[in-house]
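Some chains omitted; the rest stay in position.
The first chain written gets the first letter, and so on, giving A and B; residue counts start at 1 in each chain.
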Amino acid sequence: MKNLQNLTFMIARAQADYARCIDDDRLEQWPDFFVEDCLYKITTADSQRDGLEAGIVFANTRAMLRDRISALREANIYEKQAYRHVLGMPCVLDENAGGVRSETAFFVVRIMRDGTSDLFATGRYLDHYEIQNETALLKERIVVCDSSRIDTLLAIPL
Amino acid sequence: MKNLQNLTFMIARAQADYARCIDDDRLEQWPDFFVEDCLYKITTADSQRDGLEAGIVFANTRAMLRDRISALREANIYEKQAYRHVLGMPCVLDENAGGVRSETAFFVVRIMRDGTSDLFATGRYLDHYEIQNETALLKERIVVCDSSRIDTLLAIPL
């Protein structure tokens, strides 16, 4: 129980920091939430249900995450919008020598430069964490969006 | 303080599991979050304020909750939509020999089959929990929706 509470707290803290990093537009720091040999994927509930492996976004090293941010900065698309994440409490699903698996609900609101806001995405994070010095680092994050209508300009990480 | 923190955690965990059960469409497991002799009611802030006892949805045994899910599965209405809950931190209001009372804010987004999403309901859970083996089970959940414009097709539990 105590251990579960500690793990949940560590994950909730890592996730709040992760969301804050993106919402503050400190995207260059975003890859630091992952271990070097990681998996990051954005997919939809339909694709996930149908067992489709390919995601809308896919990266399997931290270097690929960094490249993605560099590309975004060059394209400058991201400047037209900002995100605001609010997450639910993480559900710790499994813990073993290899790490901790959890699932967390999320809402993301997108704020455009002209001040209009919309509920951009809802879904859940399927995460696999490695705990290093009481900090939870992502080995794997699969972002499963509830809707299949995901903006094809999906630029900022979720 | 320690005790309050533990209780809050237990309730937050039970609530995150409850939300995940519904959002994953594992509705047959939903009654397991309640004790056998329970109360489940969906009402509106206006009705609650006016002291109206009748709710939009009402069940006072776990068997009635199970019947409700069976009816939903047969009617097949629920298949056209999915929910995503995000909850606030539970406020523990009272603890005594009979259990723990808490209040928790919620947002529910509804995702239709065609991919459109809308903020379906906001409100608060007025809960009464029984703690069994460090697990919080619902003796009572009154779902108070903020808006009186609640979809009359209200099908999936909130």
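The rule we apply is simple: a residue touches a chain if its C-beta (ideal position, glycine included) is under 8 Å from a C-beta of that chain, and two chains touch if they have at least 3 such contacts.
Note that the structure is a prediction, hence the values are computed from the model and not measured.
Chemist: With 2 identical chains placed here, what is the total number of copies in the full complex of this structure file?
Modeler: Copies in the complete complex: 3.
Following the convention adopted for this analysis, only the chains that are shown with their structure count from here on.
Chemist: Where the CA atoms of subunit A average out and where those of subunit B average out, how many Å apart are those spots?
Modeler: 27
Chemist: List the residues on subunit B that touch subunit A in their complex, please.
Modeler: Residues 6, 9, 12-13, 15-17, 19-20, 23, 82, 84-87, 107, 109, 111, 114-119, 134 of subunit B touch subunit A in their complex.
Chemist: Which residues, counting only subunit A, touch subunit B once they are in their complex?
Modeler: So the residues of subunit A in touch with subunit B come to 1, 4-5, 8, 45, 86-91, 103, 105-107, 119, 122-124, 146-149.
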